[in-house]
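Everything on this sheet refers to the single structure shown next.
For this view, one protein chain was removed and the others were kept in their places.
So, subunit A:
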């Protein structure tokens, strides 16, 4: 293990050495490997069972099924109909499983992801870069920037890892406790596999070999004004790094470009937010002036990039209690994500192509 670390991170994997190398490798990859990435990025769309079979302009998830069910007829139609009925029967009689966190994999795959997929494919036209950096079957911690006033980026990250990762991974995001206090949102969040951002849950998920995702900036990131777009905020207290060290899983830095432009926050109704118990209440060019119409996100172009994993298995689990180490590693991760953000933003170009 330490030999490999030596190769990637300089002699004997000294933390400072290890900080620099992954960044440059990540950069060089994105610089001269797009040709190899290009064919890689296309197939997932064909591979996923909704791309070619469905009308690209068609409605949400029912449309594809309908055409299969009622249009084609024949054996295939019968089989799909039987599947649909079996699915409905399972749902109606409660014969499905949820895990101890309340994750309902079937509901997420068959209904909830289908509902947000049109947003992912056609509204934001999300492209995923470097999905191969996310391990296929073992635990890992994805650390991403958070932005967009409303955390749509979390949902898009989930679709990205489900659709564009070869192993169709379900990411288990860690959310703020505000989410779990709210009706509807709290249990929907649990059903889609997310849980409260706390040490116990993070450790438990990572021990089980799950792919865990965190947004260490929290509300500071998602609620920052438009003028500070693509500038990473402080990375919490580094609890996520400590969890990764305890579990010995790699940290995958992730940059999400595009979410900053969906609801440009140009003001904050602080007084009202405090009265409602919210962390902020945004003013955007469309909200609250256009009422509910202001809730429609602007159709910016998105890129989601996953960088070279940062290994933590060279540390002992007890090192998680060494604050200096945790702070250094937190800073390192933050640097890498900021670098990735800058690169991906350049690569994307206009936020609203081809004009703006």
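Remarks
Methods note: contacts are C-beta pairs under 8 Å (C-beta built on N, C-alpha and C of every residue); 3 or more make two chains touch, one makes a residue touch a chain; residues count from 1.
Please note the rule applied: contacts and distances are computed from a predicted model.
Chosen from "Cellobiose-binding protein", "NAD-dependent epimerase/dehydratase domain-containing protein", "Aralkylamine dehydrogenase light chain" or "Spermidine/putrescine transport system permease protein", the protein name that UniProt gives for the omitted chain reads "NAD-dependent epimerase/dehydratase domain-containing protein".
For the chain left out of this panel, the touching residue among A:183, A:277 or A:291 is A:183. Contact with the chain not shown here comes from a single listed residue; of A:133, A:147, A:195 or A:284, that residue is A:195.
Subunit A residues in contact with the hidden partner, per the touch definition given at the top, are 78, 81-82, 85-86, 88-89, 91-102, 104, 177, 180-184, 186-187, 190-191, 195-196, 198-201, 204.
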